[in-house]
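Omission of a single protein chain aside, the complex is shown with its protein chains in their original locations.
Now for subunit A:
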Amino acid sequence: MEMMSGAAMVVRTLKDLGVKHVFGYPGGAVLDIYDALYAQEDVEHILVRHEQGAAHMADGYARSTGTTGTVLVTSGPGATNTLTGIATAYMDSIPMVILSGQVPSMHIGEDAFQETDMVGCSRPVVKHSFLVKRAVDIPEAIAKAYYIANTGRPGPVVVDLPKDIVNVLEEHPYQFPEDVTMRSYNPTLKGHPKQIKKAAKVLLDAKRPILYVGGGAIAAEASELVTEIAEKLHLPVTSTLMGLGAFSGVHAQSLGMLGMHGTLESNKAMHNADCILALGARFDDRVTNNVEKFCPHATIIHVDIDPASISKTVAVHIPVVGSVDQVAKQLLEQMGDVDSNKQKEKLADWWQQIEQWRGRTCLNYKKDDKLIKPQEVIQSVYKHTNGDAYVSSDVGQHQMFAALYYPFAKPRRWINSGGLGTMGFGLPAAMGVQMAHRDATSVVITGDGSIQMNIQELSTCLQYKLPIKIISLNNRALGMVRQWQDMNYKSRYSSSYMDSMPDFVKLAEAYGHIGIRVDHPDQLDAAMERCFAEKERLVFMDIQIDQNEHVYPMQIKFGAMDDMRLSKTERT
């Protein structure tokens, strides 16, 4: 057996697992591991500027590839700085492994320098965690961490590594674990045949069905199967914020996003449906609005890999525990051949009704001669990227505008913090995307508030030559907060306004990038052209937009799904 130090084992295990990139930041407790990284070329380390950035980068990397993202940080502050990033990944079920340094075993519990109980701190926001006690256990703990992170319902896993066990001066036999299965962990992948039968029957009988697709369909790589079901049954399809791209947003059957800022046609169709097929979506509060009034006519089929997601908020009629790809396959088999003309005929009235709702063109907005509208910025990005970019987003109004005005034709193109809503996610996430897809266009849609939450990573972008395109919708305000203050607090702008914005162009330049400021609608197209023509360098677009624009449609609190405001003056 090969002999090596614990630190070498960490790196070797990563290599043997096929890990290519690690996002991290060094410190005392992990210096041995950094030394082991130095000695090899299989695993590339990306030095960030803040550990939160490392976690979001690993997250963006994972979301855009489906593989597990990896983070390496030191003990204490290094570890705690990742917590927001871990929580972000946890809420959106993103596979991630966080290797954190820890003080030497004999000092654990002594409040030693840079000691924090990382396993304890992260416990509520991880799928699982390991505190490794012996060097020989390192390969198995890390291999198990990757296995757990990216099977079943994916999620982040912490591996805490005390400094003494990674000591470069002590050698131990290395053995890569052949088998990492665990008797206590066996996710259910296939749906129960009885439930599949029931579901198929309800679907085939439905007169007003709708397919409600979520992030679970992307996690299960089930886009094609979802599309096959939708086309076979001629179903209207609506998507959660997390599911965008699982079913093409430019498909004729797509109704767009649903929920708080969903389209009118999506929310109307949900509310009036007689059958809802939920594939990897979890009926969260940003979708359902008031659960008491949620979709009163529908028989609900809920397919989810996590039994705990089923009937958590909304009681469902036909629960199916399984992964979306497996269950979709089973459903397709169970339904067999469906006469497509007959099916279309059966749903003709339903589609006619849906077309009426669509006819209200809820995404229309008024352009202005002088002020740039956020919606037109997103549409311009769409045009200049041929709708084929990786789009990462921060959190706020710009996020909703991006979700609504950039239809995603493919899965894994829309990268956003849906569950936790983490401002500061966008730029590092886009960097993770760019590390994984060196030749692709990686765009960040952000706001003047969010971009400042991890702006230090502009420095990392220069170091690794990441030609990201930052589209900052600068409304000189925390726009989403301001919108709520307009609606609910008589426009009392308590701390939602910042009159001390930096000069973002100069800032970008100071970091060695290109900055472009756009003030007028007439300049927008040319500026975008310039931005996307720049293939080698990062461009920061500081786009001054109308400060008073609100995101619509918007559900009305305590109402049903389809109780919505369509503009500042119009309601459904």
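Definition applied: a contact is a pair of C-beta atoms (placed from the backbone, for glycine too) under 8 Å apart; a residue touches a chain by one contact, two chains touch by 3 or more; residues count from 1.
Note that contacts and distances are computed from a predicted model.
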Which of "Phenylalanine--tRNA ligase alpha subunit", "Xylose transport system permease protein XylH", "(2Fe-2S)-binding protein" or "Acetolactate synthase small subunit" matches, in UniProt, the chain that is not displayed: "Acetolactate synthase small subunit"
Options A:123, A:194, A:297 or A:367, residue touching the unrepresented chain: A:123
Contact with the hidden chain (one of A:67, A:311, A:544 or A:567): A:311
Residue of A:39, A:182, A:510 or A:526 in touch with the missing chain, whole complex considered: A:182
Absent chain, residues of subunit A that touch it: 119-120, 123-124, 127-129, 131, 148, 182-185, 306-308, 311-312
